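All protein chains of the complex are present and in place, except for one that has been dropped.
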Amino acid sequence: MSEIVSSESSSVYDADGPNEVVLPNGRFAPAPLPHELRRADIDPKAAKRAERQVANLFILAMLMALLFIVAYVAVDKDTVIALPVIGTMSLSNLLLGLTFGLSVFCIGAGAIHWAKKLMPDVEVVQSRHDMASSEQDRAEAVEIFQVGADESGFGSRTIIRRTLLGALALFPIPLIVILRDLWVTPPDSPSPSALLKETIWADGVRLVVDGTNRPIKPSDVPVGGLVNIIPANLEEVQKAEGNLNARAKASSLLIRMRPEEIRSQQGGTTEEPWDYQGILAFSKICTHVGCPISLYQQRTHHLLCPCHQSTFDLADSAKVVFGPAARRMPQLAITVDSEGYLVARHDFTEHVGPSFWEQGS
Amino acid sequence: MSAVVDAGGKAAGYLDDRLGIAKPAKGLLNKVFPDHWSFMLGEIALYSFIVLLLTGTYLTLWYKPSMTEVIYNGSYIPLNGVSMSEAFASTLNISFDVRGGLLMRQIHHWAALFFLVSITVHLMRVFFTGAFRKPRELNWVIGTGLLTLAILEGFAGYSLPDDLLSGTGLRIAQGIVLSIPIIGTWAQFLLFGGQFPGTDFIPRLFTVHVLLLPGIFLALIGAHLLMVFAQKHTQYPGPGRTNNNVVGFPLLPVYMAKAGGFFFIVFGVTALMSAFVTINPIWAFGPYTPDQVSAGSQPDWYMGWLDGAVRIFPNWETNIGAYSISWNVFIPTVVVPGIIFTLLGAYPFIERWVTGDNAEHNLLDRPRNAPTRTALGVMAITFYGMLWISGGNDIIATTFDLSINAITYSLRVLIFIVPPIAFVITKRICLSLQRRDNDKLLHGIESGNILRTPEGEFIEIHTPLPAKQQAVILSKHDVAPLAIETGYDENGVADPKRRSDRLRAKLSHWWYGDNIALPSRAELEAAQAHAAHDYHEQESVVDDYRNLEITSEPVLHSAAVGGHEENPHIKH
Partner (left out) sequence: MNSMAARRRHPAALLLMLLVALVVTGGLYTAVSSTTSAQAADQPWTQTQVDKGKKLFAEGCSSCHGLNAQGSSIAPTLLGAGQAGVEFQVGTGRMPLAAPGSQAPAKKVIYSQEEIDAMAAFVGSLAPGPLSPTPAMLDTSKADLATGGSLFRTNCAQCHSFAGKGGALSNGTAAPTLMNATPKQIYLAMITGPANMPIFSNETLTIEDKQSVIKWIESLQANDNPGGLALGRLGPVTEGLFAWLAGLGALILVAIWVGVKAK
């Protein structure tokens, strides 16, 4: 039972009142409450019961650990179990997790139950000492340091001090310089910004369907249609280079709208337009931070990036109409080759993907 | 039993002969730790870290940190024949061909989420109770470092499987690096070993995730814990608790049992969750390739605020000649977090400068007693929360059938309006709670029982405050803002620090200005007189057998103890 302190609470200001504990603000607060006994403290039967409970928890833990081994050996990794709400899940995962989880949980529950019910729960008071050392210790430490510093000559021998600091400042530099070849630059390689500006699209490279590599004729693309495209030679280049770098820049998309719906394009003339009878091609790599976009909303002609919702109007030179992207999506100039398949006229004239410092150069 | 004790004694002697452990053991085993559930939040983080180390080590035995493309040919049929990196294939292998592998992966990922959740909640507890004040400022700085590194570690970790979702995140990271002015392109090429995605980045992330950051973590966590041990844990105000003591339980046996037990609980809960709940189903996302993406792509929750910042930021980019500065990417992803983490780490020093409070604090503040600090904290959490909501704007749009464009536009405005409103509301709530506390101290608690005296007067019976509550309320500091000096001495010479001193004093007035002091001696005595009158009235009508008193805790009756039972308000 908590002590109901009497109504003389003005004794918070008196050192002689029933409140004996001094607070930082100078007032006096109640002393620690009297200790209350637990059932197990006074009743041996209750103590035995608590002991059994703790032991049972530990026994359950052991049992679960053994069951884990059984589940590991007996349950095939491909077996599934159908459960309400969850659907079909791996039986092995369920059983291994259940047994292991319970075995560990019960150890913890047992230990805590033991502490709460049986170990003494008398609150102990321990005094703190000031973190700051005594004045004498401080003075002695300062003196020892000063003597040592003087003996070293660090303060007085200027030339030693300066050259030492110089040496210490310079020695980490090789460790930093050696990081230069984190990118082993091939000889005669263009600068990073130049590399970022080129893709493998070039004059005459066929547009093919991403995933099936099928070449595309204009009649294959209806108005309102969308095709995810890659250059015909992409897989070859990928194999040769051993990475996905070319794909990360060359992935593009093909759409078709009625020619009268196209309000503007990024280039081309009447003799050499960049579209082909309403078929337009654009880079797929968002100019914001590089997510691939092919969320083409065919009625509004808007291209929406799912990452940060940058929106581009493909009927109007793919300019930004919403969202955090600052640059329009680069357009790929296309035409048909002698066999009637769609090909690129040349590489993009604006760089694909996110902006960077030297992009204007 | 005595054989065990003998053996133990011999072992201890062996060690003491060589290491002199008896003296430190004496202090350590007897060390008192205060007991409150909110002090266990940091423990959740520590234990999650240990679980991460254990499960992580297991995973490295099967995971291949390589971006070489292979054709999958394992148990998971929906991906058979698909081209993917070895990293992804090995993760599929762990998930479907290694028994217990999926469980280990899920425990690892859930533990990572718990690690960050508990660090965040622990940070909030430390902040709102003022536990970062002297002498614990350095520990706060280490904590901020741990938080920052934990976020990076998590990002590196979930990017290792090279699945479509995390790969999209890496692509975004590349775009962010590119946006850094002047050095962006070179930095990007150095990090990725060339163009994106290259074949170097995942192996490098592996080194960072498995070697570099865990090493730094061990050092920082070690220092963090060492300081707690050396400085002793703080405690909440209560009966018998002062600034110069610790009231609680000794390490051996109680604290060891409870804290040690709690480790197993955390491990157990994480494992049980991993038995029933899917996390990071990389097989469903598919392998990463730069021409695919999923709607509703988000990073793990602790990066959500950065994603949100970048979604709602306007599309500002400046072109000066051949050069461009992408404010739209650089500010939300580099500048804003830089400012936030710096402010966070520097906060104890900022508060100290503003308040001029140089005293050592071992008793925790009640949040209501530091209204400006609490309001600032709530404002920061609101700001963070709104960025987090911005990060999930497309999921909110689909779940609640709203326009994603409208959500984005609204958040751009609300993010500046809502946090200050939260500040004002929180501060007002804190101040009124302080007034309520004073009320309780002066007049006790309203019992809800109305007494009608024979003269017809109605009195509500107030029960005096129980000791525990009184101790807690009385712990409030007397605070005074810094005096605003004129800045000139008696000869009219200006103090060189005049401006900053004036600013400091003004800020401390804003900080403390509204604070409500504890009742003075005169007020208390006046309240006493009034209460005495009421008790007198009660005395004459209270029936001994009708207990009108409301005690705050039930009583354990025991003849052996001779427990207290008197009702002090009933005179016998």
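Some notes on this structure:
Labels A and B are assigned to the chains in the order they are written; within every chain, residues are numbered from 1.
Methods note: a residue touches a chain if its C-beta (ideal position, glycine included) is under 8 Å from a C-beta of that chain, and two chains touch if they have at least 3 such contacts.
Since the structure is predicted, the reported quantities are computational estimates derived from the model, not experimental observations.
With respect to the full assembly, the chain omitted from this view is in touch with A, B. From the options A:S103, A:S193, A:Q266 or A:S294, the residue with contact to the chain not on display is A:S294. Across B:L152, B:I183, B:I350 or B:I395, the residue that sits in touch with the chain not pictured is B:I395.
For the chain missing from the display, the contacting residue among B:P24, B:G215, B:P281 or B:P314 is B:P281, taking the whole complex into account.
Residue-level contact of subunit B with the missing chain is found at 35-38, 40-41, 44, 77-82, 95-96, 102, 106, 110, 113-114, 117-118, 121, 164-165, 258, 261-262, 265-266, 269-270, 273-281, 283-286, 291-302, 304, 392-395, 397-398, 401-406, 556.
Although one chain is hidden here, its contacts on subunit A can still be listed: residues 36, 38-40, 80, 85-90, 93-94, 112, 116-117, 121, 209-212, 214, 216-217, 219-228, 255, 292-300, 302, 304, 306, 311, 322.
One rule holds in what follows: only the chains that are shown with their structure count from here on.
Our note on geometry: subunit A versus subunit B, Cα centroid distance of 19 Å, whole angstroms. Considering their complex, residues 1-10, 12-13, 21-27, 29-34, 36-37, 42, 72, 77-78, 86, 89-90, 92-98, 100-112, 114-116, 119-121, 123-128, 130-131, 179-180, 182-184, 191-193, 195-196, 210, 228, 230, 242-245, 247-249, 251, 284-285, 288-293, 295, 306-310, 320, 322-327, 353-361 of subunit A touch subunit B.
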